[in-house]
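Handing you a structure now.
With one protein chain held back, the other chains of the complex are shown just where they sit.
Now for chain A:
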Amino acid sequence: MSAPMVGAPALHVYAFELKSQLRSLLIGVATLLIVTILLLAGAYPIYRDSKSSVEQVIDGFPPQFAALFGVNDDVFSFGGFYRFSSLYLMLTMAIMACAWGLAIFGREKRAKDADFLFVMPISRIAIYLAKLAAGLTLVIVAGLAFLASVALTYTRFGDDPTATSIALPRLLLAASSLFGVGLLFLAIGALTAVLLRRIRSVSGIATAFGILGFMLVSLPEMTGEDKYRIVAPFTWFNVSEALDHGRYEAGYVALFAVMVLVCLVAGAIMYVSAGFGSLPTKEDPRA
């Protein structure tokens, strides 16, 4: 038996959560890298080189249908194709991050062993923060792996003027949108785990949230009403703005920050309250 760690209980919880999610992290990062490479290194050259045929196909789409999937005339340039691809990359990250939030913060509920963790000499807020730190670590590791894969893919298109016209830092800034999406959906997953009495399927709930986020993108796209972006979190990270002007819109960044804070603070308040996650006793009407 390995010698137990002395002290630093929060670090202990952090390490346990990271270790527990290691397999999920590896699968998630691999999925993200495969999607990135398939889209940017695989699909983009095919689109670019078959422009006329693809245009004929796109022209046949109803505009709403094309908007739903993020398809437009711009997909034949590297930047345009990245914008199109970013929706799917955000979807992948959203599902992964939401699943991490649900799994980490709902672990004791699913195992019904809150009485195991909550009688350890560590405060509940310390447990919550340790779990949050583990979730953030997963999002950061996945995000960094994604940035590296985007940068590597970009170097393959040195002879493509639509790619070289975009400076690498701007492309990386655009790719950093996945950190934002990851953080937001991690917070949503965490709050959902705290709110739900039972978590039947982590992957099912995470996929539902991810797909919902993806679908909501089409709302401003189809209606042409910018105001609907407020309910479409993927659009809060405006990739075009990052690629073209090297920045994100301050208002939407603030909205993102407020949403993350609200989810995390609400989750923390519920998590630290006595009774949370505890098995009902025989006198408890929940029993």
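FYI, a residue touches a chain if its C-beta (ideal position, glycine included) is under 8 Å from a C-beta of that chain, and two chains touch if they have at least 3 such contacts; residues count from 1.
The rule we apply is simple: contacts and distances are computed from a predicted model.
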item: Complex member absent from the view - protein name from UniProt, among "Phenol hydroxylase subunit P4", "Multidrug ABC transporter ATPase", "Cytochrome b N-terminal domain-containing protein" or "GntR family transcriptional regulator"; value: "Multidrug ABC transporter ATPase"
item: Among A:Y47, A:F76, A:F118 or A:Y228, residue touching the chain not depicted; value: A:F118
item: Residue touching the undisplayed chain, where the options are A:R48, A:R83 or A:R107; value: A:R107
item: In chain A, positions touching the absent partner; value: 1-7, 9, 12, 16, 20, 107, 111-116, 118-123, 273-275, 278-279, 281-286
